[in-house]
Each structure stands twice: as structure tokens, then as C-alpha cells.
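The complex appears here without one of its protein chains, the remainder shown in place.
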Amino acid sequence: MIKRSFLGFVTPKLKHNIVPGPVQELPVPSKVTLLLKEPQNGGNASSLKAGDTVRTGQRLFASPDSAEYVISSVTGTISDVAPYMDSYGRKYAAVTIETGGQDDWEDEFNKEPSLDTALKFFEYAPGNPSFRPFADPEKTIRTIVINGMDQDLLITANQYVVQNEAADIKEGVKALEKITGADRIVITVPENLVQQANTTGAELKTLSTTYPDSLPHMIMKNMLGQVVSAGDTPEDTGVVFINAEAASAIGAAFETGRLRVTKIVTVVGKDGNTTNIRTRIGTPLRDILQACNVSINERDRLILGGPMRGTATYSEDLAIGPDTDGIVVQDEANSSQVTDYPCINCGECVRICPVKIPVNMLVRFLEARLYEDAASMYDMECCIECGLCSYACISRIPIFQYIKLGKYELSLTETAEAANE
Amino acid sequence: MGDYILLAIGAILVNNILLIQYLGNCPFLGTSKKMDTAVGMAMAVVFVLAMAGIVTWIFEAVFLKPLGLEYIRTIVFIVVIAALVQFVEIFLKKNIPALYAGLGIFLPLITTNCAVMGVCLINIKEEYNFLEMFVSSLAYPAGFGLALILFAGLRERIIIGRVPAPMQDVAIALVTAGFMSLSFLGFKGMI
Amino acid sequence: MAKTIVQEFTKGLWEEIPPFRLVLGLCPVLAVTKTVANGIGMGIAATFVLVCSNILVSALRNIIPSKVRVPCFIIIIATFVVVVELVMQAVAYPLFLQLGIFIPLIVVNCIILGRAEAFASKNGVAASTADGLGIGVGFTIALGALAAIREAFGAGTLSVPFSDTIVQLFGPSFKPFTFMVEAPGAFVCLGLMLGVMNLVGKK
Amino acid sequence: MRDIIRMIVVLAVLAACSGGLLAAVKSGTAEKIEYQQLKFVKGPAIKEIMKGCSNDPIVDRFKIKDGEIERGFYVGVFDGKANAVAYETSGKGFGGPVGIMVGVNIHTDKLLGIGVTTHSETPGLGSRAKDDPSFGVQFKGMAMNKPFKVKTDGGEIDAVSGATITSKGVCAGITQSAEFYKKLKPQIIEQAKAFAK
Partner (left out) sequence: MSSEKKLIVPHALFPSRPGAAGEKKLVVAHAPYWHDGSKISTKNYHIMLAALPAVLMGISQYGAPAVGVIALSMACAMIWELVWNLLLRRPHSIGDGSAAATGLLLGMLMPATAPWWVVALGTFIAIVVGKQIFGGIGFNPLNPPLLALAMLVISFKGIFDFDEALRHYDLGFAMSYPLGQVKYFGTAAIDKFSVGGLLMGQQAGAVGSTFGLGLIIGGLYLIIRGYIRWEIPLSFLVGVFVTALIFNLSDPAKYAGPFFHLFAGYTLIAAFFLAPEDSSSPANFIPMLIFGALAGLMTVLIRNIGAYVDGVPFSILLMNLANPLLDKIRPKAIGKVVENA
């Protein structure tokens, strides 16, 4: 926890960790759990049954006609397929695989870099890139940004990749050019990684290490000079963001002919010690915490992602996904607490918000559940979800949570309206 | 010139029609929940009062006073104002529909508004000459508008707050109006 | 179900007592409640106009064409207001001076036009009389109560209507909380009273 | 068409009835109202000035035309003789005109006293000219033949402290009134005689 400084009149600057530690390799876990998105048509995971054997690198489908897949990160036998819902209400099938013996590689991956290949094999790659915007006829994507900076504090997974896998990224850049035909590929890194980034062949941009300058919207504004309109994504403006780790995984795949099934994760213990580990996607949190000697007790918090934007979870049995860059464990004493105090209009949030949202007013409307007014009068849709307002709120209002809820509720009413038309 | 400016400042701030003279409270409370409505009402009052002030003053000067009929002033004024508002409504509807769309719903409310009638009576009671009457007929409603818009700003925040149930709506609005009135006492003595 | 005459009268005393339940006619309530004498005087004047206009409107309700309904009501009300003005000058001149322009302003008082429009023009003479009397008495009680609170705190006295008597409530060392009899005190006091009434009404 | 005629007729009849009623009430109350106005607006000042008179000066009044203006005079009867009159004049104060009741002994032309009737001065400052007796009392016994002035202007009157403007206004008003008093004096004496005893 970064406390307010004595000189409280200076707007606090939260700095990223910029010295990625060495990576500790974890052994193949005894089981992995992969989350497979439920197909749009809602069918059961009919193609996957307990007892099926799977190979490393094999694509697993929910049903034969589904486009959603996961890549098995181990070789073994499926032991369980259970329904699962995440905190945004999205439904998944949680596929648990018991590993058995040596890796047996599935060689379905062919080495031709094309959009089709990318869609078929990289949607579950570490770093979770998405190639769908390139396939979307309504979007023209001109620019790809390879983000070599991590998107949350404490986390150094992507920085580690830039530091140590620049060659793979270089291959990735070449492959991305072929796959997407983008005119411009940019890599963004902090000052200390400029040397490595320079060798990747992508256009270099140096990022400040102050949070939230590493978030896509901020990079768009500060580095590319393009502002994403309220409610839009960078893709709507023609820019796709890909994590450095994903770029590296893509490059490595074309070089070695094998898909990458490991993920680099920054583990932050209660004492604040950070360790970087590399492990199979789907490794349960319990295994990782044990390997890093992090004990966890009743009433602690276990956070997937970083301290500003992560998701606290309830069980050590959950597994890391391809997008899990960090695991943070907080003990009770260090956890921030929210209160039911109202906004006292101190203005800390207004001053800290990177996109100049009048959070002091916004939060009143959200509390009163006036989501439409919140969006139309107080710029709710401009929020880039950095969490700084909640961080600084003297009333300890869960502002960030309110904003996400507001956006969610508004999207529900909007889809309901669209359906009625 | 200076006298007229003082008269105007006096009417807008020092003797604010709503907060110090208590005239026009029904629309003050009724149209201040939303800023848009408040602005519409404020404009409508300025518009109608400027005309009503002139017309009633002329009636007083031309008919009532010479004929010694001051005692039926009340009845004449109310009829004149009611007719005027009707006329303005019809005129706007036909000729300036945009303005009618903005002010339309407020016009009928204004007929039974103490502020309009009150200022017309004040103009007579203070024995204003034509120019003074004109300044006062603009400045009083301007003060009304100022108070109404400030009040709407405060109320917008109060309504989304956590006012205890018994105090909600009109009760808290009245207390807030009292605070405004208290603050406006600060202008006392400035003219 | 039609109400009895008594119910028409009593509803004005609590259920629909202006200005607490019907938030109308606030200006005189705020302006003339510095003293109990003024408040009651105003209440009686308004009651007189209310009852007379209710009676006349109700009696003429079948004769008055609906298109010129409102102008007719206004003329009727204004006539009685002028009567009150003249009579008050003749018999209670100091009260007339105190109430000032709020006597002619009875004519635009939303309560009176409201009752004419909403009640008297649709009901018989007896019911309209009871309605006017009930609302008027309720209004007078409200004015009296607000004025009593304001005068007691703000001046430390209670003035008896229609006489020169002024009762001192406190000892000589009392310092009046004059805020209550100033303009802002009227708003705050009425607001708080309304809050208390809401609280009591709930239970 | 019949509708419109009916509307017009109803409105006209109503207006006529209203006019008739009001005219009746007006004429019935006119006298009383005038008396009440005098009693409560000017009465207190007149009573103060005419302290000790044996009649009711508000009843015993007459009017004299002075060019355009009609001026009212209130007669005070002392020892059976109508030897004092009071009349109203006005001066320019801080907040507007200040009405002043002036009482004069018509034999000696000396002031019996003055009193402020109507004013819109600041409470606590200018209003003291009305409420604080020590201001008005200074005029008692002064002769009407020279201008009244506050001390800062070289006169004899102590201004109400903090309200010099009001005080000057009162002095100027009385000084002015001396002019029409002089002019109308013969008529005043003539008319006042009627009220003796």
C-alpha cells in the first residue's frame, strides 16, 4: 500500500516497478483448469467429457460447431467439466485436466502466418491477444501497439519479456505484419528497456513509469495523439493493443513450430516481495503460492492481476488464465476498507483522475442509481478504469466499483432498448 | 443614471423579491427541481413582468388615478395581467413558436403568481415614474431569476443526497430557501 | 363515496391543511407570520374571500360558460378581495398597514383559485361553503401556529389578535432570537414545521 | 354565436355586479377609512404635538387650497382657544421622503413640536428621528422666521448621530413649510376660529 505522503498537496504519483526480477520456472502442475467460453448459442460442452485424453497444444472445443476454444497447456486426462460464471456474469465451462507424464505435443499448428492461423491458434495465447478486430469488416485497423509495460502496479511480466525475449518479439513483429497487414507497429516500453526494444524492429515509444500512463487509452492519447471517444475502444479508432508477452509467444510459435503454453506471472506476497514465475496456463493458484512460499490465511485477499485493477477471488483452487499477469496476496491489516460515508466533496478524485472526470459529482449520481444522467452529464463513459479515484477517496467510497456497475447497468438498458426496437 | 443602477441593484439583491419580500414562492418551489425548468421559468417571469409592469402602470396613470378608482386597482390589475398572459401566449404560439416551446408551459402558471402582481403593486406604491417603473419591472424578475437558478443548483445536489425522509422535498427546500435568504441579508445596507 | 358536509369541513383541518399538505399560497404564510395577530388577521381575511367566492362560484357554476370560467372566478375573487381591503381599512387599519400588499395579493393566492376551480365549480353550495370554511380555518390555524412559534422565539411575546395586548412570555433578561422574525427565519421555520408534520403524519 | 353572446353577457353582468357592490362598499366605508388613516398614520404625531389640548385634532380639521395642492390642517384647542394648528410637510431623507408633522402656535409663530409620520429610513439610524424623542424635542419653541439647520451647517439642531442626512432632510422640510405657512396664515386663522371651544 502506498500511503499519502507528508506533502499532501502534491498530487500523488504511483510508479511502476521497473526492475523485473529473474524468472523462476515452475514444474508442470498435477492438474490445470482452463476456462472455455460458452458458445454463443448456449449449447452444452458436448464435445468434452471426463475421461477424454488431451495433448499439449491441442485445441479444445465446447461443441463441434463452436468457434470458442482453449489450448490445452498439458498432456493428460480431462477429469471434470463444470459450469462457471465470472464476476461479469459471463459463462464458461471450467475444464480440469489431470496431467500425466511427458508432454505429448499436438502438431496441428501449421507455420503459415495468416489471419486465419492467428484466429485459430492465438486467441488463447499467453497475454490473451485478440485478432477478431482484424476480421471485423466494420473496423479498419492500421496500427498495432505492442505494450511492453505492464498495465498494473507491481507487475513486471511484460517488462520481463521485453528484457529477455526481444528476439522472439522481433519474430512476432514480423509475423504480425504478415498476419494483419497493419501499416504501423509500435512498441511501448519504459526508459530502461529502450535498448532491448530497439532490436525488435517496431517503432519505439518510451513510456513514463507513472500509473496509469501504461493503459491503452493513455498510450493512445500521449503516444499516438489519438483520443478514444467516450465508450469506444481503441479498436474503434483503428488501433489494436497486444501485450509484449503475446507478441513474444506468437514469434516463438512461428520460430519453433509449437504454441507457447506457459505464462509469466508476477507473484506479490504479503510482505510486498515480488517473484516472477513461469508456469503452465491453468495452474491452480495454490500451486503457485506454495512454490513462492506465500502462505494465505483466513480473511486475506487473493487478487488476480494487480492492486489497482485486479480481481479478488475467493479460492486458491482457481487457476491462472492466459491474461493473468499477476497474483497479489494482501493480509487483512493492509487491505483497504470501504465505508458507507458519502462524498464530502474534497476533490481529491477530481484532481487525480487522468481523464478529468468530475468524479465528485459522478459518484453522487451513481449512488442515486441515476446512470443515464451520470453518463450524459458527468462523463461516466470516459472513465478508463484506472482506479485512482477510489485509491485517493478520503471517504473511501468504492467509486471504481460504482463506475463499473454503472457502465454495466447502462449497457443492459441499452441492449434492452435495442432489442425492443 | 446612478439612481437607476442603484434601484436595479436594490431590486435584484438587497430587496430580492423572493428571498426578502416573499413574493412568488409557489413557482420558486415548484419549478426549481431541475435546472432547465428553473431557467425557463426565470425567463418567462422576466418576459411577462416587463410587459405587465408597463401595462398596469399605464392603466393606473390613465384610468384609475384620474377617475379616482384606485380602490378597484386589485381587480383591474389581475384582469389586465390575466388577459395579457393569454394574449402573449396566443401571440407566441402563432409568431415565435420557438420561444413558445420554451416558455409555453410556464405562462399560465404566471397568472397566479404573487411576483408579477406584487411588482406591479410595488411600482404603484413606490410612486415610480415611467423609467423607474421600467427598471423595477426588469430588475425584480431578474432577482427572481437569479434566486431561482441558484436555488435549482443547490436543489439538484440536495435531491440526490441522503435527506432524511420527513425532510425530503418541500421541507428541505424551504430550509434551503431560508439559508439563501439569510445569505442575501449580507447585501443589506448596500444601497 | 361522497363526503358529508362535516367531512368536507374537517378535511381542511388536517388531511389537506394548507400550506402543509397543499403546498400553495406560501407567500402570505411566510410574509405575515411575524406576529400571531397578523397571521390570524390574514387567515381570517383569506377565509372570508375563500368562503364567499366558493359560495358564489358554486351558485353560478351552471351559468358560467366553461370557456370563460377562469376569468369569471378571478373577477369574483378579486371583488371579494377588494371588499376585504376596504372593510379592513375601515375597521382594522393598523392590521391593514402590517399586511401591506399581501391583502391585494390574496387575489392570486393559489389556494383560493384552486378551490374555486377544483371544488366549488363542481359541487353544491353547502358542500362548497363547508370546503371553503374548512380550508380557510385550516389555513388560519397554520398561519397562527407558525406565527406563534416565530413570535415566541423571535420576540419572546405572543400578540393577541384584534387587541393591543401583547403577552410577554419570558422574563426581562430574555434576548429574542430575532432571526425567527426576519425573512430567512420564516422559510427555515416553515420547513422544519413541515418536517415535523411529516414525521407525525407518518405514525 | 349564442355561446359567445352568453360568455360576453355573463362576464359583463358579473363585472357590473362587482362594480356595483364595490362602489357601495366604497362609499359606505369612505368616511371611516379616512378617519382611520389619519388616526394611525398621522394621529400619533399630532397627539404628541398637541399634548394637553381639549379636543380631538383629527376630527377638528380643515383643508385649504394652495394653488394645485390641498393642504390639511389639524386644530388644537388649548384653554378653549383654537390657537394651534398642525400640518404635514416632507423633506428628503436618506431612503426617500420623510413625512413631518409640524405644530405651530398661530399667535406666536413658534413651533409647538414636530413629529415624523412616514419614512423609509434605516432602522436604528434614520428611524431614530421618529423613535427617539430627543431629536424632535429640540424644535419645540423655535421660531418659524429663520431656516432650521443642523449644527454642522451652522444651525442649532443636534443631528441624530449616524443619520445626519435624515436630520438635514427634516430641517429642510420644516424650513420649506414655513413659506406656505406664512402665505396661508390669514386663511388658517380664519378657519381655525370655527373650532374654538
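The letters A, B, C and D name the chains in turn, as written, and every chain counts its residues from 1.
Here, a residue touches a chain if its C-beta (ideal position, glycine included) is under 8 Å from a C-beta of that chain, and two chains touch if they have at least 3 such contacts.
Computed from a predicted model, the values in this text were never measured in an experiment.
Colleague: In the complete complex, the chain left out here touches which of the visible ones?
Modeller: A, B, C
Colleague: With respect to the chain omitted from the figure, which of B:Met41, B:Ile110, B:Leu138 or B:Ile158 is a touching residue?
Modeller: Of all options in B:Met41, B:Ile110, B:Leu138 or B:Ile158, contact with the hidden chain holds for B:Ile158.
Colleague: Which residue among A:Val228, A:Val265 or A:Cys292 touches the omitted chain?
Modeller: A:Val228
Colleague: Could you tell me which of A:Leu302, A:Ile327 or A:Leu366 touches the chain that is not displayed?
Modeller: From the options A:Leu302, A:Ile327 or A:Leu366, the contact with the absent chain belongs to A:Leu302.
Colleague: Applying the definition given at the start, please give the residues of chain B touching the unseen chain.
Modeller: So the residues of chain B touching the missing chain come out as 149-150, 153-154, 156-158, 161-164, 167, 172, 175-176, 179-180, 182-190.
Colleague: Which residue numbers on chain C touch the omitted chain?
Modeller: Residue positions of chain C that touch the missing chain: 175-180, 182, 184, 188, 192, 195.
Colleague: Just the residue numbers, please: which parts of chain A touch the chain that's not shown?
Modeller: Counting only chain A, the missing chain is touched by 1-4, 6-10, 12, 33, 80, 82-87, 89, 94, 96, 153, 217, 221, 227-232, 296-303, 305, 307-318, 328, 330, 332, 335-348, 350-351, 354-358, 360-361, 379, 381-382, 384, 387-388, 390-396, 398, 400-401, 404.
By our rule, only the chains that are shown with their structure count from here on.
Colleague: With chain centres taken as the means of their Cα atoms, state the distance from chain A to chain B in Å.
Modeller: 59
Colleague: For chain B, give me the residues that contact two or more of the other chains.
Modeller: 71-72, 75
Colleague: Could you list the positions in chain C whose residues touch two or more of the other chains?
Modeller: As it turns out, chain C has residues touching two or more other chains at 71, 75, 78-79, 82, 86.
Colleague: Mind pulling up the chain C residues that touch chain D in the complex?
Modeller: Spelled out, the residues of chain C in touch with chain D are 63-65, 67-68, 71-72, 75-76, 78-79, 82-83, 86-87, 89-91, 93-94, 97.
Colleague: Could you please specify the touching residues of chain B with respect to chain A in the complex?
Modeller: Interface residues on the chain B side: 157, 160-162.
Colleague: Can you check the complex and tell me which residues of chain A touch chain B?
Modeller: 342, 364-365, 367-368, 370
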